[in-house]
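Take a look at chain A:
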Amino acid sequence: MGLLSIKVYWGDEMKFLKATWAILCKDLLTEKRTFVTMGSMLVFALIVILIFMFAFDLAVGLRKEAASGIIWVTLCFAGTLSLDRTMALERDAEGIDGLRLAPFDHTVVFVAKVLTNWVYLLIIAVIVLAAYALFGNVMLFNGGFFAIILLGTFGYILIGILVATLNMQIKSHGPLLSVLLFPLLIPLLLAAVNASSLVLNGGDPAGLRTWVNVLIGYDLLFLAAGILLYDKILDE
Partner candidate 1 sequence: MTPDTLNYFVAGYIVVVLGIGGYILSLVIRSASLKRKLDQKSDQDSTRE
Partner candidate 2 sequence: MIKKAPKTLLVMDALAALGLISALVLVFFFTPVEQTMGMVQKVFYFHVAATWTGMLGFLLAMVASVAYLKTKKLDWDSAAVAGTEIGMVFVLIGIITGSIWAKPIWNTWWTWDPRLTTTFIMELIYAAYFVLRANLTEIRQRARLASIYAIVGFTTVPLTFLSIRIFRSIHPVVIGDSSSSGMFAMSSSMLFTFIYSLVVFSLFFVVVFWHRYLLENNQRNLTTIIMEED
């Protein structure tokens, strides 16, 4: 509960950064000690990849084409684990009231949570990519693909944190997260999968540009929405 001992004076930008950093360190330190979030994400992601490989049993030629879709679906599912957990952490340790009482803007919480969960998801993404490349015997390490993953996962986490914070305030919050989150992810998913596919398998560069624009637009939109609305989600 080191959070309550942070003294922050409102009105100073450096303090905003310091407060964000403080929450970030708190979360990352907890994670480093227990590895609960990343452990479960990793196991879940690998199992999902395995299931896909068996369920589809694709011919070698198709594996590269299917890679984009399979990897993004896996990331979406694995991501829900970190989202649920990151807010559950606060709820369980009565941290949510601590977060509310702490004398700084709730946006700090939003930024910090987004950054930590983005890091978790990126790490998982790299491992998933490696796993798929190994199991499927396909070459996936591609600068463009990494860029799309960066953009896509960022958007995912942005809207994920918003919905997770909403969801966490409900009593039976677990299964509801997916129901609330997934319909909102469709444009992001569509853009990410198509952009990744174009990057991996080659194709119309104009199409790629369009999809990347959609991704960037989505990211900016929900960054703005998050910063504007997060207060309301936490506030009584």
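Behind the choice of candidates: all candidates are chains of the complex that A comes from, given by their letters.
Assume a contact is a pair of C-beta atoms (placed from the backbone, for glycine too) under 8 Å apart; a residue touches a chain by one contact, two chains touch by 3 or more; residues count from 1.
From a predicted model like this one, the values you see are computed outputs, not experimental measurements.
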| item | value |
| --- | --- |
| Of 1 or 2, the one touching chain A somewhere in this complex | 2 |
| For the chain A and candidate 2 complex, residues of the former touching the latter | 159, 162-163, 166, 169-172, 176, 179-180, 183-184, 186-187, 190-191, 194, 204, 207, 210-211, 214, 217-218, 221, 225, 229, 232-233, 235-236 |
